[in-house]
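Entry: chain A
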Amino acid sequence: MEHLGYLFSAYSIIFGAIFLYVVFIWRRQAALDAELRALEAQMAALKEASTAANVPEHSET
Partner candidate 1 sequence: MLRKDLRLELRSGESTLALLALSMLVLVVLVFALDAARVRSVDAAAGALWVAMVFAGMLGANRALLAERDNGAIRGLLLSPLDPATLYAAKLAAAFIFMAVAEVGAVILMVLFFNLDFDGSTVRLAPILILGAIGFSALATLLSAITGRTRGGDMLLPILAVPIFVPALIAGVKASAAALAGAPFATMGDWLKIMIAFDVLFVTAGYLLFEYVIGQD
Partner candidate 2 sequence: MNNSAIRNWLGYATLALMVAALFMVFDYVPPEAEQGIAQLIFYFHVPLAWVAFASFGLVAIAGIFYLWLGDQLWDDLGYAAAETGMVFCTLMIVAGSIWAKPIWGTWWTWDSRLTTTFILWLMYGGYLMLRASADDTPQTARFGAVLGIVAVLDVPIVIASVRLWRTIHPAVLVTKQGGHGLEDPRMVTTLLVCLAAFTLLWVWLLMLRFNQLRTHSRMGALAVRIAFATAAADDGK
């Protein structure tokens, strides 16, 4: 079974890299979700402020 080392390394590199890319996407997703939560919190704060101060909400353009 000559060249087995080459075969093995080729396949492992391929799957290793794909796995790493998926990990990269996963971590980006986590950061994105954190951002989303922050935005949602901001929106909630806005809603509260406007209802509390009874200020007419700016209409969405």
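How were these picked? Simply put, all candidates are chains of the complex that A comes from, given by their letters.
In this text, a contact is a pair of C-beta atoms (placed from the backbone, for glycine too) under 8 Å apart; a residue touches a chain by one contact, two chains touch by 3 or more; residues count from 1.
None of these values were measured; they are calculated from a predicted model.
Note on chain A: across the options 1 or 2, its touching candidate in this complex is 2. Note for the complex: chain A touches candidate 2 at residues 1-4, 6-7, 9-11, 13-14, 17-18, 21-22, 25, 28-29, 32, 35-36, 39, 42-43, 46, 49-50, 53, 55, 58.
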